[in-house]
Every structure is written in structure tokens, then in C-alpha cells.
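Note that one protein chain of the assembly has been removed; the remaining protein chains are unaltered in position.
A, B and C label the chains in the order they appear, each numbered from 1.
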Amino acid sequence: MIITMQFGASQAEIDAVCSVIKERGFEPLVMPGEDRLAIGIHAALSPDDRIFLESAIGSLDGVSKVTQTSSPYTLASIEFHRTRSSVAVKGVVIGDGRFTVMAGPCSVESYDQYRASADMVKASGASVLRGGAFKPRTSPYSFQGLQEEGLQIIKQVGDETGLVTISEVMSADMVEVVADHVDILQIGARSMQNFPLLIEAGKSAHPVFLKRGPSATIDEFLLAAEYVLNQGNPNVILCERGIMPLDRTYTRNTLDLAAVPVLKEHTHLPVIVDPSHGTGVARYVAPMAKGAMVVGADGVMVEMHPDPKKALSDGSQALDPAHFNSLMKELKALATATGVRM
Amino acid sequence: MIITMQFGASQAEIDAVCSVIKERGFEPLVMPGEDRLAIGIHAALSPDDRIFLESAIGSLDGVSKVTQTSSPYTLASIEFHRTRSSVAVKGVVIGDGRFTVMAGPCSVESYDQYRASADMVKASGASVLRGGAFKPRTSPYSFQGLQEEGLQIIKQVGDETGLVTISEVMSADMVEVVADHVDILQIGARSMQNFPLLIEAGKSAHPVFLKRGPSATIDEFLLAAEYVLNQGNPNVILCERGIMPLDRTYTRNTLDLAAVPVLKEHTHLPVIVDPSHGTGVARYVAPMAKGAMVVGADGVMVEMHPDPKKALSDGSQALDPAHFNSLMKELKALATATGVRM
Amino acid sequence: MIITMQFGASQAEIDAVCSVIKERGFEPLVMPGEDRLAIGIHAALSPDDRIFLESAIGSLDGVSKVTQTSSPYTLASIEFHRTRSSVAVKGVVIGDGRFTVMAGPCSVESYDQYRASADMVKASGASVLRGGAFKPRTSPYSFQGLQEEGLQIIKQVGDETGLVTISEVMSADMVEVVADHVDILQIGARSMQNFPLLIEAGKSAHPVFLKRGPSATIDEFLLAAEYVLNQGNPNVILCERGIMPLDRTYTRNTLDLAAVPVLKEHTHLPVIVDPSHGTGVARYVAPMAKGAMVVGADGVMVEMHPDPKKALSDGSQALDPAHFNSLMKELKALATATGVRM
Partner (left out) sequence: MIITMQFGASQAEIDAVCSVIKERGFEPLVMPGEDRLAIGIHAALSPDDRIFLESAIGSLDGVSKVTQTSSPYTLASIEFHRTRSSVAVKGVVIGDGRFTVMAGPCSVESYDQYRASADMVKASGASVLRGGAFKPRTSPYSFQGLQEEGLQIIKQVGDETGLVTISEVMSADMVEVVADHVDILQIGARSMQNFPLLIEAGKSAHPVFLKRGPSATIDEFLLAAEYVLNQGNPNVILCERGIMPLDRTYTRNTLDLAAVPVLKEHTHLPVIVDPSHGTGVARYVAPMAKGAMVVGADGVMVEMHPDPKKALSDGSQALDPAHFNSLMKELKALATATGVRM
């Protein structure tokens, strides 16, 4: 931890910082700088020490800023965990050098629509079936999903096809019912910092698929994962799905593919990319899905629909069956060419 | 609604769009453009028609984009409501030309700390007492609030002092218990699109104080308010609290004061500004609070603490008693000078 | 300067960093951290030392990042300069506790239009007349300004009315000719990092009005000012004019009023706010101009036009004569009420 003092901080102010550090049992290292002084702490701090000192020192007079030199998360950190983790569900392994495709419609609209989607997903060789029952929608007047009926359809279609299923849970009190019907609990981008939900998902035995919030920094994203891990659930899968766009004219979000190598350097958790929400445009999904593979992602989540023109939500970003099959072929060819298991 | 076709869209593609419009009972207006054609709909569409058409047309071949020419929200719109609304709680009126100060510590830390805060708030002439019992914290290792015990302290101190109280509720299943203890339900920035929470708050008889999410557009913000209003709760107070910063070096967020006149032009709901979270730095709170008054806000929410150096959360943005009192005096003088009731 | 090592950096890597520091003549301070080690430098570094060490250490193996604890600018810094500076031009003082209004049309369109503007500006009590002769326009098909003819009109009208004039210079080779015709050289937001222009303006005897770039951090902005100051021109005026917007629907930019107190804390230079470009909407100019005054700005630059409906550029953000006069009255009343000289 480094404390930077304001320019012209008085000796009394410097002493006050040092004495807080000493009282906590550590040794301050005073470093005069070019135009202001910094104080370092020469010790391995526990999370408790770190939070105590940051708060206690941060509001002292003469302090300009307190900088952490260590990572704010530990369970999510590759430095702590040492080896990469993978998540196994019903025989499907996410991570561990494999490239997993999760596909399906934005919303479960009916048994027929969902079963048709599942058949296409399965025939294409993808192993995880997505589909929303509870839909977070910006407008209260948009289709909100089939809700409980949707969950039952997911369960039925999952059982019939043997596909691993994933669906979104939007609040802590719904974790149990969603977990009763689907294999992987998805936490959406807008819920990334819904802390009661993260905690409840952390108590579940189901894997958690956590999407990055549109304005979340990498540290905020990994701290959200830390909430789940900290409750004892080790099976967290991260998903980059696009951040707040500079320009909303041509894409819905800015897909931050560099987040993949950044995350891989800092966390042991598997990283999936969602090029459908990441761009919001069906015709950009294929190039960005291939991009995700070569930058090192552990898979992609893509939206497809048996008939996008009739989709009740997000039709403009869903692949139709022909384009979905074509994408699967391109991904397999690329995987073969680049030594990725798929 | 305007549909812009892609350059070179075929006649068959144009006809397909027109026939969807006609089937829904409306008349398409075809407008050749400089380099591509647009199709307008000459009619007053219901929300249902609008959503149906946007989805049905959006994924047709040859369509470049679908633009709404009307507002996506109605209950929150000043065009619909005609007169400005105000929210009355226990004799305190928010809106209606008054400037309301909501103040108190970030977190309720103990009865003594909270009662001392309340006494200062009351003595200064402010009428609403803030304080968090359930705290959304980026890190699971940070102080999470006193939770139920905090709610009881809020209720006790509210009863003792007669101040109107406000505190955050983080999930739908907590709306009832929070409403049993506090006067105004706060929905935090990270929960702005927690739709189950918005819906549950919309069923409450308590006013709802809704903070703008850090990456929320004005339309997304007003649609979040629409979720609450749509459940029958007319008492929504909006709060601008800073958006995602360009530069995190000197401020925690970018306080978007221009959002105040923009919101005032489009909605009838009262608008409060939070310069504490909006800047994250105690010494910028006073100028930005005064700025909020002159740009037309209905009040401010500010963090103060009897002893910021000992605060368990956000000490660096809390005003100490002397600075808080000084701010209150400056605001009153400015209100008098500018004809604002306070 | 603080060097943070990667987790697990080897002793050899740590030694390599220390030896670069020692070779430059300084003493490294090694601080083990919670999960990684940091190395501080216990000395006052010159700019040369700082840049050398940042570059030399930044690419060594095992280094995670190099953090500067001191300010990257010195001439622009209030810590260096100690007292606030003001800029005097033809009897008009910018800074020093006064609130200066700079007003005029976006573009000089004709002698008649510009003289009419100037008469209104003068009659209102404003002291600086703006107006573009060379116009930076996003599209090559938009009106590019009257260019040299525009400069002559500015000179003539400035001479006739005695107003101080300001106009934009877009490239280094145009500094001389613009300086021959106008009193203050404006460097636009898109030119904030046009370094040859900054250097040439720094050699001029004319004051320089420097606008913040739409994506510029505070440090980048002050370093751009440093380029001018470093050439020997002490008369730099800063202008906040809105940063890249989150939401382009209702405003053209996000006016960052908190930048005013942030800048006032770090630099001695006067700070002006441009609410016309900052919002892009004429009806938001008045509230934001008043906001600028109460947050501590040294003045505003506003666009007005004798007849905005006929303006050749930016008509939608220009005030008409009635609204401009009304704004001037409101600003004077607010200045009187708040003890600002105007």
C-alpha cells in the first residue's frame, strides 16, 4: 500500500499517517518525491488490514491518495489459485483447453420454438443450450419472458435432448427455482453487482455464469466473481459481453476482446465471449466469435433462433439456422487449424 | 416510427416491410432518400404496436434500422402528465419549487453515530436523513452494513427526531422489511435495472428514490422509473449521482449536471443530485451542490459524518460537521438570492 | 516513483530494477506487499530522471507497472506557481476573481452579421467577442468559415467596438496571421494535442485559450497547457467544453463542471466553461452558464447569433438576442448575490 501525500503536506500530517500505520503494527517507509512525499507499507497485509488502513488513512488531512499495490481479490486470482480451473456439468467441461459453444434463442417462446432450437444446437455439435425464461428488459412494455412456464420448457427440452442448459436468474429469491430447472445459473450484465444475488448464487451447487456489466472495470468484474467464490461455490464462468459503446450507431456495445487475455493473466476462471450482445448485430457475430477463439477465450455464447424474424426479443442479433450452422463449421475449421479442442 | 432501408434494398424487401405495416393496420409512407429509402408510419401507435413492429421489421432483410420518433416511456413523461409532480412524506414536500437537502452518513454504524448525525442534520435545517443499513460494496471484504440492526436504528432515530428517513433496498424480497423501518425506499445506481426490485417497489406505498446507473442513458433511466410507475406507485424521485468517468484520477464519477435540465424537459418527476457519489471527494461537494441548485435540481443528497476519519465506508467523500454546516449556510444564502424556497 | 512487480517476480528481476535505479544515482526502497512487491524511489527526480526511469524500468521482466507519485506537469501546476495567474488583454482581465463573458457567433458570416453580434455583445456588458474565421468541421461539405476574409472582419469589428477578440487557429503555420488580426488565439478541442500548434502558440505574445479535448484526462489537458507555457508564453486560459457523451440523444457532449474545482486545485491558470458546445442545445446554455459561475469558473464562452435560424453553423446551440440578454441579466444578478465581480 502506497500513500501519496498532497504537495506541501506538513510534518504533522505525515506523522499522523505514520502513526496510524504503526498502531496497526506495520512499519511506514517514508519516500520524499519530486514534488510530494509518498509513504509505503513494508508488509503483507490481510484484507482486513488493507480495508482498515485504506479507510483510516484516506480521510486524514494532507493525504492525496491511497494506492493498493496488491490485488483486491484473492479467490478469483490466478496468483492465489495457481492452476486454471474448469467447470464440469453433466459431462461437458468448460475451460481446460476446450472451446465451448453455448447457443439458443434469446427467449424461450414456446415448447416448439425451444425444442426446434435445441435440435439445431445439438445437431451442430454445440453442447450448451441457452434461453431466457425471466428476461430483463429495458422497457416494462417489452416481452418479459414466459417466466415459470419457460423454466419448465427448459427443463423438459434439456431432459429430452441431453443438452446442458443455462438460463438467467434475476434475483436472490429466484435462485432456488431456477436451479431446479436449469444446469447453469446465468447472472446478467445488469445484475453483475446485484450483491444479494451473487451471494445466493454462491451458496448454490450449480455453476454460475457471470456476465461483465457494461461499465465494469476488470477489478469490479473479478470482485463480483469473488462474491460468488467467497460463499463456497468454486464453479464460476466469466463472460465478456461488450462494454458501453462510444458509438451506438452501428453496434449495441463495444466487444472488448482484449479483456480475454487480460482476464487470463489475472484469473484462473474460464472466460466466454458473447458476440451477440457484444455487437447486437447478427452479421457481426461470426467474425467476432472467431476473434474470440484466437484471442484465447474458452468459448462463445451466441443467440440463434429458428426464425429470427418472428423472435419476441432481440431478433436483430440472432443467427438464423443457416448462418448458425455456417458459424459452427467455421469455428470447427478454425479450431482444427489452431490446435483448439472443440 | 421510421424504417431506414439499406442502400440498394430491393423492391421485394421494401414491399415486405410495407406489408408487415399494412397487416398491423397502418399505412406505410415510402420516402426515397439521397442514397437509401426510408419508410414512415403515419399513425399513433400503441406501445404494443410499437414493440411488435420494431421486432417484426427489425430483422427483415434489407432493413438498416428502425427509429422510434416517439418517447419510449409515457407515465414518466411530462408530455403525458402535463404538470410537474411532487412527493410528500410526513410533511416534507420534494419538488414543487422547494430545494430539499437529504443528508447523513454513508452507513449506519451505531446508534450513537447515527443519532449524532441526525441531530446535526436536523439542527442544520435539512429535512431528510440518509444512512445505509444494507450496503452494496464492490468487494465482499468491505463493511456490508449493520443490516437488520441498522434498520432498527434508522427507525428509532427517525422516530426520535421526526426526520424523514431514506435507506437503500437491494432486492425485491427486502422491500417489505425496509419499508417497515424507513420512509423513502432508495434504489441504488447498481440496482437501477434490477427489474424485480423496481416492480416490487412499484407495489409499495412508500416513495421510491431512484438513482441513475453509471452507464444509463436518459431513456434507460426514465424507463426504469416507468417500471415503478407502471405498478401504480406515483411517488418516484430521480437522482443524478454521476456517470462513468472518463478520468478516474481526480473524481470517482462524472457528475452530469446537464442531466437536470434535460430531465426537467422530459419528465414531471422531481430530480435530486448527489454530489458526494458524483465526485467522491468531500472538498468538491459544496461547489457541485450549489451547481445543482442553479441548474434547477429539486435538492441534493449529501454524505456527512460526525467524524469522517472514523467512517466505516466512503469516509473520503463525507463532509465533517463544520463543512456540512457551512454548506447548508451557503445553500440557504444562494436559495434566497435566486428565489428558491429552502 | 513506485514500481509494482508482478506476483511471483524473481529475486533476479527485483535486483535488475534496483540496479537500474542505483545506476541512475538513486536509492531503491524495497517493500514486500500482500501478494507482490513494490519498489519506491526515495528522491526528488527531475523530469529527465523520471522519463528515463519510467522507460528503462517499464519494459523489464517482472515489472507490473510504474506509477508516478508526482505531478507530470510543473509550469501549469499551482504547487509550482503558488499564486493564481490572470490574463490581461487590452484592459480586460481574465481570472483574478472576475467572471468574464466571451460571446459571439460560431462563425463570422459577413461584416453585417458580425458587427450586429458585436453590438449586442457590447451592449450586454460582455467584454470578449468570439467568432470563427477558420472552422474545424466534421464534414468537408459543411461551411468552412470565411477564412482570411473572416479574420479581416474580426479585426475591423474589434477595432470599431473596442471589444477584445478571440478566434480559432487550426495549425502552426497560421498562428502568425491569426495573431495579426485577433487578440486571443483559440486552440480548439480537436487540436488540444496538435503539438506543433501548441509549440507555435507558445512562441506568440498573444494569450492562448486552450479547449479541453473530448477524451482528454485532466493530466493530458494540463500537459497540453504545459507545451504552451514551456515555450515562454505564460498567458494560457483553460476551457472545459464538454467531454465525450455517454448519451448523444439529448446533448452533444457531457459538460464536466466538476473539472472546474479539480482544475482550480491543481493549476493556477484561469478556467472558462463553454456551455454552448458543452451541451449543444441553446435552451440548456443558461442553466449551465450559471452552474459554471457557482462552481468557481472564471467565466463562460457562449454562442449567440443575431438570428440563429439563419446561422451557417451550429445554429441549434446559439442563443438569440433576447435569450442572450436574459442570460447576461441572470448572470449579473447571480454574481451580485454570490459576491463575484462581473
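Operating definition for what follows: a contact is a pair of C-beta atoms (placed from the backbone, for glycine too) under 8 Å apart; a residue touches a chain by one contact, two chains touch by 3 or more.
From a predicted model like this one, the values you see are computed outputs, not experimental measurements.
Within the full complex, the chain left out of the display contacts the shown chains A, B, C.
Only one of C:Ser10, C:Ser316 or C:Thr336 touches the chain withheld from this view, namely C:Ser316.
Which of A:Met244, A:Ile272 or A:Val302 touches the hidden chain is settled by the complete complex: it is A:Met244.
Here the missing chain is touched by one residue of C:Ala118, C:Ile184 or C:Leu223, and it is C:Leu223.
Counting over the whole complex, subunit A has residues 215, 217-219, 243-244, 246-247, 249-251, 254-258, 260-262, 265-266, 278-279, 283-284, 287-288, 290-291, 293-296, 333-334, 337-338 touching the chain that is not drawn. By the touch criterion stated above, the residues of subunit B touching the omitted chain are 1-2, 4, 7-8, 29, 31-36, 38, 40-46, 50, 67, 69-71, 74, 77, 79-80, 244, 246, 248.
Within the complete assembly, residues 47-48, 50-51, 55-56, 58-60, 72-73, 136-143, 170-174, 190-191, 193-197, 213-215, 220, 223, 226-227, 230, 244, 282, 308-313, 315-316, 318 of subunit C touch the chain that is not shown.
Basically, only the chains that are shown with their structure count from here on.
Each step here moves to a touching chain, and the least such steps from subunit A to subunit C number 1. Set against the Cα centre of subunit A, the chain with the most distant centre is C. Annotation: 38 Å between the Cα-based centres of subunit A and subunit C. Centroid to centroid, with C-alpha atoms defining each point, subunit B and subunit C lie 31 Å apart. Counting partner chains per residue, subunit C has residues 244, 246 touching two or more of them.
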